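Every protein chain except one is present and positioned as in the full complex.
Here the chain labels run A, B and C in written order, and each chain numbers its own residues starting at 1.
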């Protein structure tokens, strides 16, 4: 079978199409024929060699994908041949908090990811894909979808009537917007692009802020919430936007630190967290239980991921380059047929 | 001013229209000119003298209503004259669990209720009415609405994608249906009337069960949930339906015991709770914090209470008699102008 | 190696000492040389053939035990050879709620249990034993200890200052007593034996009730709690004691249904749950996360399980017969050396 690897030299132009033996499932393992994959910023950094962890060389990158189970090893009871499944981002994180001992079991580095015709996964590390989704749609869920769900619902206890500020319009942000709207929340989206804000409104955003035009956008959020502040901030900007996020949240409100698309540099006085009485929390992606609960909500509420564009999986380098331009709105996906 | 009282002889025909002095607000009190009220089964029992608590004679019955603040006493800071407010069912239950010491502070008995042109309430015992609701709509919230919200959301942590079984189509049941649908949940309604089930579907129920036609309706619930069982049961039937509710809930699922419309008689083997691994919970109505959160969700999601019919408040006896016939679908309300 | 099996004929006299091949660890598996085991009522019923589930014939019974890892298969990362570990009762229940798909992965039936010189377990189904405990002490934790911890702490959110009613003085009850005392709670123990109550007091019980002498012992609990009622009931009696448990709990308090030592027969009117505003919950044993958290508390608080008596593992039949007499106080254990 064919797979694409990265390392020991990095950058999308150093991705290599290689031949590997087709995997055979051992105890509790399943072999999945990959149908589609999708890209996250994490993959961009892994391929660029700038991710904040070191991974094995000749890694098969890309964490997110969906496929069909084509064979199962001994002792498999959760799934059967023919099931269409996504891999769980943290292969061993079943529920509750992530056990530090299980931290390294991440798809797309350190574990081999989905840029491969066949992948071998533990049966406990797969979740059935929602039946109403196409392959490329289902492929977008494991990292981006679960991150949004785990932060807002599992950890954030989002309830109908809550207000949510979503920063940016990347993959996690759009899932957060869709999940929050389906849950009966009021969502404000902040973006640097008026055009993307128009699209966010079409998906259900009740408020829209161009954070380039109003650098003190925390005041906009206060105004849009009648002076109350939002219950939840889905913070993807990182250090550069954190100060305004703190200005946007109500006393007792939550800020979920998820990404750092604005870079890793910046500083705040932590006394501001004290003064604003915020709850600031960072959780990596999410558990299998979050993944499964998210799928149930997507099915019941007919939620479909926003897809920007699809590439053939063998053109992953072009897809990553396209992602790095930052012009997309929705997920960039890879097809395998 | 005029008010209607009940006791020491009971029954709707013994309701008396009486003249009482107009109230004057003391420290932390507000006087509310009542605009509308609404009826609950609790009121029916209070007026009939069959409620499971004894109340003062010459009680002003009816817990739920809305009005406009016409005067405020010293030290009032939460509201101002002109605000349109609902009374909070438990006047002193602010948040968290109900303090047993505050249990007696219930409107409509032991405290005087809303069948009165003016009522005097502590400023901490009122909540602003959602602005998109008419007076009769807003009047339905304090007992029926808050009970549904507190059980499903505050105590039940309802999340998008959950499944909910709602028993009956009374006031609490219809609110539970509306709140759950707005929260992105999947709702199954059980009723004895096919016609009411059609109306429940129109409000958003995804499944409908006629429990008269299928006495073993727990099996229907299992079938409708693909063998999974529901995450939540809003149990209003009481002892007579509890056994089937237990058959309907998934392991680890919740049953909120709210009413006993099917009577107070019946028995189960509590071993069945053990065997089904259910969580069974009873909470009375809900807190002011629940009331406020419910209002936010109603505003954001444009939820309007289902109204069956309105009577003039001076015809409360006729309204109660109409309620006891059990043919209504939605709330029975009383107008004051 | 030698093992003891039960079935297809049941009863302790039909336990058979058999020779089986020594296990070889496959992917993610470890082989454990068993050092000690301990008995639960569940084992008594499994061996008697009266448990409320059917299990495979020639089952190796007994869920609880501790041993040393002697070999590991491929891909094992959580433990190493030489670690002293307990098996997790539900082999696949990592955290959160038990996934119904993982329900059958119980040690001591349907999965083979600990009456065996060597056992083979998934590395995700073992937990390091607290270092301050002897082998027989550590062997008592997986079912009895974890059940008490999961019910009171994980599900019950027990906090310092809470009051706890523990029914009986069996294995789960004594763990519940010890865990609650170490957590700063006030514990009342109910037993049929004055002698056992004296011993329960010595372990830290602040109150003691002989439920044979006072059949309406709910009143005693009310008196001992100054009319408040307890925050938690650890209910092991089953249907026969449930009515008094309901009389003992404060409004909003919790009843954890764990066992049915008084038999499975009995009935209540579920309206009583409504009237008492109780939270009644049943959870089976507990997760690995509960097991691990329990071990940390035992280490930090120097908690040692109460041991009644030890038998050689080859005398398991005698040990089970001794258990069925019900005279023990503390765990009955089996040694393997």
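The rule we apply is simple: contacts are C-beta pairs under 8 Å (C-beta built on N, C-alpha and C of every residue); 3 or more make two chains touch, one makes a residue touch a chain.
All figures in this text were calculated on a predicted structure; none of them were measured in a lab.
If you put the hidden chain back, the residue from A:49, A:204, A:284 or A:330 that touches it is A:284. Taking the complete complex into account, B:287 is the one of B:225, B:287, B:301 or B:333 that touches the chain left out. Within the complete assembly, C:300 is the residue of C:18, C:198, C:300 or C:318 that touches the hidden chain. Of the candidate positions B:97, B:134 or B:157, contact with the unshown chain belongs to B:97. Contact residues of subunit A toward the unshown chain are 52, 97-98, 100, 103, 228, 238-239, 242, 250-252, 257-258, 260, 264-271, 273-284. Although one chain is hidden here, its contacts on subunit B can still be listed: residues 26-29, 74, 77-78, 92, 94-97, 99, 101-102, 104, 122, 124, 287, 289.
In the full complex, subunit C touches the omitted chain through residues 153, 157-162, 179, 182-186, 206, 293-301.
To be clear about the criterion, only the chains that are shown with their structure count from here on.
Subunit A and subunit C have Cα centroids lying 40 Å from one another. Contacts with at least two other chains are made by no residue of subunit A.
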